[in-house]
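Missing here is one protein chain; the remaining ones are kept as they sit in the complex.
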Amino acid sequence: MTSRVFPFARASVAPPRPSRRATGMLALVGQAGVALACLLLWHLLVAWQWVPSSGVAAPLPALARWGELLLTAAYWQVLGHTLAGWFIGLAISVLIAVPLGVAIGLSRFLSDSARFTIDFLRTVPPVALLPVVLLLLGPTLTMKVTLIVVGTLWPMLIQSIYAASQIDPVLRDVAQSFRLPRGHRIRFLLLPSVAPFVATGLRIAATVSLLLSVAGEYIGGAPGLGAALGSAEQSGNLPEMYAYILTAATLGVAINFGFIVLQRQLLWWHPSVRTAPCG
Amino acid sequence: MNHAHAIHPASAPAADVVFQVEGLVHRYGSAADARRILDGVQFEVRRGDFVCFVGPSGAGKSTLLRCLAGLQTPTAGQITFNGTPVTEPPQGLALVFQDYSRSLMPWLTVLDNVTLPLRAGSLTRRQRDEQGMVALEEVGLAKAVSQYPWQLSGGMQQRVAIARALAYRPVAVLMDEPFASVDAQTRADLEDLMLSVRKHLGISVLLVTHDIDEAVYLSDKVCVLSGSPAKVAAVIDVNLGSERDQITTKATREFAELRTKVYQTIRRPAAVKQ
Partner (left out) sequence: MVAPFRPHSPMRLSRRTRAVLVEVWLPIVLVGLWWVLSARYPSIYSPPLQEILRLFRELWLFEHARTDLLPSLVNLVLGYLLGLIAGVALGTWLGLSPRLNRALWPTLEFVRAIPGVAILPVFVILLGVGPAMKVSLIAVGTFWPILLNAIDGVRSVEPTLRDVAASFRIPLKHRLLHIVLPAASPQIFSGARISLSVAVILIVVSEMVGGNGGIGYFVRSAERSFAIPEMWSGIIVLGLMGYVLNTLFRLLESRVLAWHRGMTTRTQRDGR
């Protein structure tokens, strides 16, 4: 059963904790120190003209502008547009990919049939389809969502297929020998077994989803962070442009972090979440 | 604090002493909740000795071995190997680990695994390979030279680890419960292997085990650790002769007596307040 491991599937589930929660104040101080040092370096690079000021804004004006923007409604609307695309696209992807993937993974015939197709389609960069989608749907939310679904379907599908193939055969024997009814088998065996892998796929897909949302906005012009970034760039407003870049980064970190926390909460029983790796 | 029982009452030249341990203390953790693992361990090992350390689980045997190997700095005490104090892994000492599958590199062949420690020296590739082959022949694995560790059974993997130690041409070999994870039949074979290795190559062997039968069968001296924190409760001489056999030796009365003695020493409440 394991000899035809589906390619590209992620075997490890939860990412290792980067370090035990700051063993002491010293670690925290070190981390803050590094962050500050980076900010300082950024500031110096601009102040001393080591990077052209036509391209790089200084940190203080950028942060100041960010602060200003945080107080405007428009900023939050922009954020909302990006997140809307992100969420809807991801949700659709999950709703399609997980049941389909699990169904495929449980059948040897189906996984063999689908392997080449999925393998091929997953390598098409979703941005390649951006022009097509843009033509068909214009700079809209639907366009973004379509792009996101196209981009995130494959990792989720692959992880779900892989998950279905990794169900512990011993547990399956247990379910069979105790003659568990189908509903119970799905609820108590299938779903929990599949959950860790799906969770990993979800985390990856969430990052890709954000990337595609911003790409669709920047190149396609749909409302959102990318578009705001683009228009700031067009009007030469560097601090604002950098404020949006920082926003995108924060969003990415928050999403990734949020998923990790969620994963640990829901999958507290899984060995990779249970045991703390060497740190 | 316990004294070391004199191993050989008649004094022997100091150069014959391979390991000298005095007043070894080790604590885990910081001051408030420090756990003492070793408390004043003391003993001596001579060249060509086969010494087994026994004691209940958690008695600090592995910690002791790590300190001897230079992988861990003890909280207090002095360890001397070949006359030099041990502060880091010393030259001339080889280790065989309990978890053989994790101590061999899965991306190297058996021969490459065995010769890896020799790369740092001044031997040519051919000389290294020859030395490795000799070691593999000693352990009976000459045929597995270009296989990978994970293609071999557990017992064979442990043999590879032993060959690696032998190829290193060490003065002494430290073994941490090396046969705990192999089946009984393989264990018997490996025990005999170690006896023959010691006989042919004159290497000193320090072996940690929880198996009393094994300890008595293999060693010249059994060093019993007991109590928590651990001390040397006794060093028991084993006079079973140099020719040992799994069946006949273990059937002798002397063997049974020694085994009982070791058992009793372990179970006796730790002698404190000397």
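Residue numbering begins at 1 within each chain, and the chains themselves are lettered A and B in the order written.
Operating definition for what follows: contacts are C-beta pairs under 8 Å (C-beta built on N, C-alpha and C of every residue); 3 or more make two chains touch, one makes a residue touch a chain.
The model shown is predicted, which means the values in this text are computed figures rather than measured ones.
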| item | value |
| --- | --- |
| Options B:Leu116, B:Ala142 or B:Leu240, residue touching the unrepresented chain | B:Leu116 |
| Candidate in contact with the missing chain, chosen from A:Gly33, A:Gly67, A:Gly80 or A:Gly138 | A:Gly33 |
| Residue in contact with the excluded chain [from B:Gln151, B:Ser196 or B:Gln246] | B:Gln151 |
| Among B:Ala94, B:Met156 or B:Leu258, the residue in touch with the chain that has been omitted | B:Ala94 |
| Per the touch definition above, residue among B:Phe19, B:Phe43, B:Phe81 or B:Tyr168 touching the missing chain | B:Tyr168 |
| Contact footprint on chain A, counting only the chain that is left out | 2-3, 7-8, 10, 15-16, 18-19, 27, 30-31, 33-35, 38, 51-52, 54-56, 109, 112-117, 119-121, 123-132, 134-136, 210-211, 214-215, 218-219, 225-226, 229-230, 233, 241, 244-245, 248-253, 256, 277-279 |
| Positions on chain B contacted by the hidden chain, ascending | 69-71, 88-89, 91, 93-95, 97, 99, 101-103, 105-108, 116-117, 119-120, 148, 150-151, 168 |
